[in-house]
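For this depiction, one protein chain was excluded, whereas all remaining protein chains were kept in their positions.
This part shows subunit A:
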Amino acid sequence: MAPKEWFLEADVVRLGAPTQEPVDDRRRQLHLWVARRLLNSVRERRPATTTKYLPPEQIRSYPRLLGELLDLPNGGDEQTVAVIDCSLNHYEDLGENILYSVALCAAGFAASPGHVCIVLLPRLPHSYHSSFWEPLNELSISGGSVLVLNNEGKFKVHGGPRPKAEQVAPGYGQRQQELIGSRQQEFDDKIIRKMGHFEINDEYCSRYFFDGSRTVQELSHLLVDRITHLVGSRPSLARTELIVPETVDPWMEDAVAVASGKLRMRQTKWPSGGDRAAPDPDEHTQYLVMLDFVNTGSTYRRIIKEALGSGYNLHRYAVAAFMARDFQTEDDLPELSPIKRVRVDRVPRRDCVQCKIGLPFTNKDREELLRLRSYDAWEVLSHVPWIEETYGPPEHLRQKSNPDFVRLFEEFGDYLAYKLEMVLRHLVPGSAVAVACPEEPGILAVVKRMQPWADNRIVAVRVPRSVLEKADRSTSAEIRQLAEGHEWSRQLAHLAERNVNVVVVDEQNGSNRTARQMIKVLESFHLRPKAYLPVFNFVPSETLDGVRVVALYDVPRPRRMDP
């Protein structure tokens, strides 16, 4: 007789998000994979298609709502496996009341025989003090069971017939890691290549400055891995100290402090010059030089020269967070091992165009301008080919010559997303915010860059172009009817219900047409956008239909024709 089939029901829980979001297909596959490793013959009955979210005010006042949100079946004859996936949240965000609520849901569901609940958490809560385990410890062996898995594949099983958790654990950690991305990927995603006119030293200027301030956590992990790899054995690590210039960027200083704390390694701050001498070296210690950025290499050479002159025993490697792609380590110096090689566009001062036209230096620590500098905007616009528009408005209204925004955002998306986020935070400080945009590749790529910086709490509502086109001629009721059953309409309804601030973003504003359509769609859900933020605005104005307009850069078209 064929084994009885199991039915899978899954939920992805997101804490602190202002509304729901679609669940990645790969995550659904992960749920199915876990269930199938655990049980024979599993079929999806209710896969997780959108996230279940708890906004901040509900987390602190009414966390039991989670039970109502998840709505897991109780009883019934069918064999059911439920996945409660909380693994996308930071462990620190999962307060005791939330965890207890998750455990109550899991235990309530698993009280029936033939029910298995899989709880995915970023970490396993402490087994003694956390109330998470209390409802699970009370599960009877005659009922179902609960498997709790953390992102590394560690697990605990409670309740009745024990599922074969050992078969899940090894592959699960790796699969989660693939979905979350490697540390190096996370680091790369969070770096911002700032544009401007940066002073490297007395001889050179640079077009770019690499800002690692949003990736201290990832950088510290990568530094630990790199140092461990370069130095090797535990005794060697114990005999190693770091030499760090005393004037590195604050984010590097934080990352080094965290990394040296993890490695229990001391660090020596190397004087930046003047009459202060370096401390005397310890004869039993080997010193590893660590820098934030190696561009021309002058600081690196100076430190090595001074350290060797003072009798320091230097390691044969040195580590840099960033290193200019064209920098070559000289033979007699320790070999530089960078976390990331980057193109810096370094120019000698005498050849620097920005110096020639008298542009002031850019402050690398503090962004002084909210919007783009003209020099940067035009570099961005002229860097990519101008082509006929391939998406957006109907064909007869498309521009014959328009920047290739997909390529533009591939190249400059990090900085433009950073600037857009700055404007967003300036307009809607400190509160939950959602962004609404046309469902088009360019602007979605920019929004995607912004999301990890805000712990994915900036939710994007993607409105399809087909709806926007009909919005002109439709009433609010007709728009809501068009939207019925679609994910974005549920998102807008939730946002309106909770009175969340919504900002409309777009890659460009060519004629106010799409902007008006977006505003109309939002208003049909009783949402008044807080602002409209196009990256480039070819129809500059301060407001549009009463909505504030702030573009990263205004480019008035000399002969504009309104449709």
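Basically, a residue touches a chain if its C-beta (ideal position, glycine included) is under 8 Å from a C-beta of that chain, and two chains touch if they have at least 3 such contacts; residues count from 1.
Heads up, the rule we're going with is that contacts and distances are computed from a predicted model.
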Per UniProt, the name of the complex member that is left out, chosen from "STAS domain-containing protein", "NADH-quinone oxidoreductase subunit M", "ABC transporter" or "Multidrug efflux pump subunit AcrA (Membrane-fusion protein)": "STAS domain-containing protein"
Touching the absent chain when the full complex is considered, from A:73, A:271, A:452 or A:540: A:271
Given A:7, A:91 or A:327, the one touching the chain that is not displayed: A:91
Residue of A:170, A:232, A:261 or A:385 touching the missing chain in the full complex: A:261
Identified contact with the non-displayed chain, of A:22, A:56 or A:540: A:56
Residues of subunit A in contact with the chain not shown: 56-57, 60-62, 64, 90-97, 123, 126, 128-129, 131, 216-217, 220, 246-247, 250, 253-255, 257-258, 260-262, 264, 266-269, 271-272, 430-432
